[in-house]
Structures are given as structure tokens and as C-alpha cells.
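Presented below is the structure to which this report refers.
Omission of a single protein chain aside, the complex is shown with its protein chains in their original locations.
Going in written order, the chains are labelled A and B, and every chain counts its residues from 1.
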Amino acid sequence: MTAEHPMVRLAGVAKRFTKGKETISIFDHLDMAIPRGDFIAVMGPSGSGKTTLLNLLGGIDRADAGEISVADRRIDGLSEGELAAWRAANIGFIFQFYNLMPMLTAAQNVELPLLLTKLRSKERAARVQTALSVVGLADRMKHRPREMSGGQQQRVAIARAIVSDPNLLLCDEPTGDLDRQSADEILSILQLLNGELGKTIVMVTHDPAAANYAKRVLHLDKGRFVERELAA
Amino acid sequence: MRSLWLQVAAVTTINLKSIGQRRWLSLSTVIAIALVVIVLLAFLAMANGFQRTIAGSGADDIAIVLRAGSQAEINSTVSRDQVRLIEDGPGIARGSDGKPLISPELYLVVDGIKRSTKTKANLPLRGIGEQGSESRKGITITEGRMFNRGSNEVVVGKALLREFEGLDLGSTVSFGATRWNVVGIFESGGSVFESEIWADLNVVQSLFNRNNIVQTVRARLTGPAALNELKSYSDNDPRLKLDVKSEAAYFAEQASQTSDLIQKLGWPLAIAMALGAIAGALNTMYSSVASRATEIATLRAIGFGGFPAFVGTLAESLLLAAIGGLLGAAATYLIFDGVTASTLGGNFTQVVFDFKLSPWLIAEGVALALIVGLIGGLFPALRAARLPIVEGLYAN
Partner (left out) sequence: MNDFDLVRKNLFRRKLRASLMIVSILIAFMIFGVLAGFYRAFNAGEDRAAADRMITVNKINFTQPMPIAYFNRVKSVEGVRQVTFANWFGGYYQDPKNFIMALAIEPNTYFDVYRSEFEVAPDQLQAFMRDRGSAVVGESLAQKWGWKIGDRIPLNSNIFSQKSGGHTWDLTIAGIVKGKAEHVDTNFLLFQYPYFDETRSFGKDTIGWMILQTTSPENNDRVAKAIDAMFANSTAETSTDTEKAFGKAFAAQFGNIALIVLLVVGAAFVTILMIVGNTMALSIRERTREIGVLKTLGFSGPRILTMVLGESVLLALLGGIPGLAIAALIAMALRNSLANVAPAFSVSPTIALQGLGLMIALGLITGIIPALNAMRLRIATALGRG
């Protein structure tokens, strides 16, 4: 976990959106490094580009310039297909609105990323079981999203994000839609994943209390970071 | 009461305005319904056209005399003696020269070539007696002249000319080893006779080796009532025992078989397709209800009743169906009405007829469309009326 081998490295990244004739530049020249095992909270005003940043890190959107490496692998040059395979192995996403498949049970939702692996169904079942236990939902395997609370759904989403054992978890306002208590549960789980399992986590949030769970907080404003170390 | 109508009007307006949001789905329903109507109306127009051609051929005061049980002219045989006995029968009209208006006839099948497919098809060559055209009604020579007695000349029905090759005025046609000159074209008000070729009975008999053989006798009656006199005359003479029918009855029988068959094909097909279209309409209307769930629930929350939601949905469905039905009827009219076709009729020969739509048939088509719309809208409309408000408010 040296500075030369960070989990994530951005160098000179630029991102612009064109809407009709208008072009808005979100990032002009963004540099950043996230060490392995870090847990970062990204805060900033609405529209500052937080989601865009996560999308770039997860390879679901492309930068207009610059280099993006994750675990020493350049991803900015990968094709769509290569990116998909890469995401399956390396990235876990957690969204504000959970984004579970309504027609699948909790276990089936968690199993989805494993369909992209060569694992047999027995091994898959075991992994799903483990992931759901980690988030404390081993007893809800057969429930469908609509039969669960928001907090429970988000925990299923976390289980789905970690089931294929990725190194980097990207969370976009994971507690934005939850009450305080559920939010705390989710954040504790993230902390545990970071602390015990060594997952590197980048979490976007508007909630200062949520940011407190992270090791550091980065403030994004006008396309630049303003870093502040948290008191230990 | 007034408030209810205002509510209905408001919801219906919302419904109809929202069709644009589902334009492709709505359009597919309209087209599906239109296609159902086209299939139905095409078959019905075919049956109707065929029916009109054949059934329109018969008159009440013309009798046709056939061998008992023969059913069609082509099967029948009547002997010389029997012809003479009929000449003396009661109720038969007489011409200005005092001769009875009867025509002994020979009905032969010859090959013709269909213009559209260039394949051989059965055409009727009718040898008619001296009074052949007088014992029928409405026969007019439109081009050329009538054949001369005793010569190998023919006149050709107008409809045959359209569908078959080599029968034009002035041409020579051969049937087997015999040769005939086409000297005239005749019309008979769109009846089945226009699908026939006529020649002199005696010439046909001798050239086709049927000397002294006659198949049917046509007799002009003094009036429709005279039919029964002639019938009982035939029934009571053991030398006759022939089937005596009015031409109208004879052709009605002939027409009904084929046109029944066409209708029997058309209706089940159209109904099967209509079931498919109902599935499509239901789908469209359920989507409509789902996409308006929030609006409906909001209106309900304000205090609107369930009934307006029901009416609005049903109105949308019926509107789509009506558009589809009218579109289908218009398309059928443009594509099929007046199209000429020919098929084997009851006499084993080609009958040329036109597809013919009628206002009544169009009404049947539109009615089927509306039934599709009604069923397709009813269940979704019930769902709209019963939609739980809370669920609707938070849909999407």
C-alpha cells in the first residue's frame, strides 16, 4: 500500500458534457490517488461532479482526457466489453436507490454478479449465503425487494456488491434514502468491510454524519478537491 | 349529476390526450383491429359478390327443368320426348308468333385459359334453343351481333372476356377439333350468364356428338304462379318426373353452397384474429392505465369518483377501435371492392364475380371492431376505477 501502487490513480482527467451547443466542463485536469484500503467520503455541492467521478472510477463513463488506473491497470483505453468484464471482477457498486431487480429474491439478486463467473451453482450458493450473512440478512434469502425495508434492500445491494469479492466499492449516497438508524447500520457494515476485509471504499454523501464513518473526507468543488484529514 | 359529467369529461380528456404518449402501442392496436376488419370484410365481400352474381341471375317467372336429383345443369339429361311434353305443358308463355317460349339447352364444359394464371379452366358452352334469349330476361348484345342459327358462331358473356384469353370479338376459338367464330358480346345485368359462351343448340349437338341430347329446358312462364302448375304437370306424368324449379330458386341453391363456404371460412378466421387483437387492445389499455396511475390517483385523492376513470379508459379503447374499424373498412373498400375474381361454381365451371362491399357488411366490420374495443377496454377500465389511491400516488 505504497504511494506508488495506489488503488486508484487519476492523472489529468478531463470530463465535459455537451448539451446542444453548450459544453459544461466538470473536470479540467483532475489528479488524485486513493491508497489501497482507504475509505473516502466525497462531499460537495449538488452538481459538483461527485456521481460523475464515481462513474469514471467504475468505468461506466469515459473521460475526455487523462489517465485512470485502478489497481495498476489502465482502464481508460479498454473497450466496452473489456470494461464489463473488468467491472465484474473489480468493482462493487452501491446506489442510493438500491436498484435491485424486483422479480428476483434477495439471494437471486446477490447471485447476479456470480453469473459472470465460472462458479458452479453450489459454490455460488455458498458465496451468496456468506455475503448475505455479512450484511446480516441470512434469514431473508427468499424475500423479494418489495417485501423488505429500504435499509434491508440496501444491505442486499451491499451483499450484491461484495459477493464477487471486488477490491473497490463505489457508493453513491448509499444512505441518502434511509432514516438515521438504518443509515448507521449500513455505514457500520461499510466500515466493517473496510476494516476487516480491507475493501477500498469511495462513498459519495451529503450527510456529514455519514462522512464521519470514513477515514478521510474529500470535498469536491468546481472540479477540484479540497482535502481535510479527519481527527482520528 | 352535472359534476359527474364534468368529472367524466375531465378524465376522458386526460385519457385521450395521453394517447400520444403511447402512440406506437396505440397505433399497433389500431392497425391490428384494422387488419381484423380487412380480413373479415374481404371474405364477406367475396361471398356477397359471388352471391349477388349467381342469385341475381334468377327470375321468378322462368322455370328450369332438370333430371330429378341432378342438382346442377351439368349433370342433367332430358330426352327429346320430354322436351316435347314440356312444350305442351301449362303456364308457359308464348311469343308474338304464338310459339311457346322454351329453350332446350345443352351445357358443356370446355377449356379456357385464365388471363391471370395462364392455366386451363372450365368454361360453360351453352347450346341454346331458338327461343334461348327470349326465354331469359335482360339479355343484350353490346358488341357485334347474335350468332346465326345453324352456323358455328358463338356469343361470349362480358365477364368471361375480362378473365379469359382468346375470346375477343372477331377471334376464332377452338374447343378440341371444333372451331368457332366469336360474333358478339352479351351482357345480362351482371348475372352468371355473363360467365358463359352461347351457341346454337343444333350446332353444338352435332359438333360435339350429342345428337338429340338435351340437358335442361328453360321455360318462360306466364307468371310466377304458373310454376306450380308446371310442377304438378310434371309430377303427374310418369314420362316426365322431372325437377321443375324457378330459376331464382335454382340459382339461390347454387349460390348458397359456395358463399356459405366462403363465409364459413371468413368468420372463424376473423374471430380468431379478433381474439388476438383483443389481447393487443387489453395490453395497450393496461399500459394506458398504468401510465396514468398517478394522475388517476391524484384526481381520486382530490375527490373524483371511480366512474369517470372507468369511462375515460373505455372511451379511449372504443375510440382506438372505431378508428381501426373505419380504417379497415376504408382499406377493404379501396383494395377489394370491385376486384374481379373467378372460381368453380356449382356447375363445375368458372363463375366470374366482383368483390362487393355493402353498407351492411361495413356495419358488421365496424361492429366487430367495437366489440374488440369494448372487451379490450372493459377490464383495464375496471382496474382504473378500482386503483388503490395510495398505490397510484407512489407509482413511479
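Keep in mind that, in the parts below, a residue touches a chain if its C-beta (ideal position, glycine included) is under 8 Å from a C-beta of that chain, and two chains touch if they have at least 3 such contacts.
Since the model is a prediction, treat every value here as computed from it, not as a measurement.
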Subject >> Contact with the hidden chain (one of A:6, A:44, A:66 or A:113) >> reply: A:113
**OP:** Could you tell me which of B:11, B:38 or B:185 touches the chain that is not displayed?
**Re:** B:38
**OP:** Would you write out the residues of chain B that touch the absent chain, in ascending order?
**Re:** 24-25, 27-29, 31-32, 35-36, 38-39, 42, 67-72, 74-77, 108-111, 114, 116-117, 119-122, 175-178, 208-209, 213, 269, 272-273, 275-277, 279-280, 282-283, 286-287, 341-344, 348, 350
**OP:** Quickly run down the residues of chain A that touch the omitted chain.
**Re:** 52, 55, 58, 60-61, 80-81, 84-89, 91, 93, 95-97, 99, 101-104, 108, 111-113, 115-116, 121, 160
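Heads up, the rule we're going with is that only the chains that are shown with their structure count from here on.
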Original post:
If you average the Cα atoms of chain A and of chain B to get two centres, how far apart are those centres in Å?
Top reply: 71
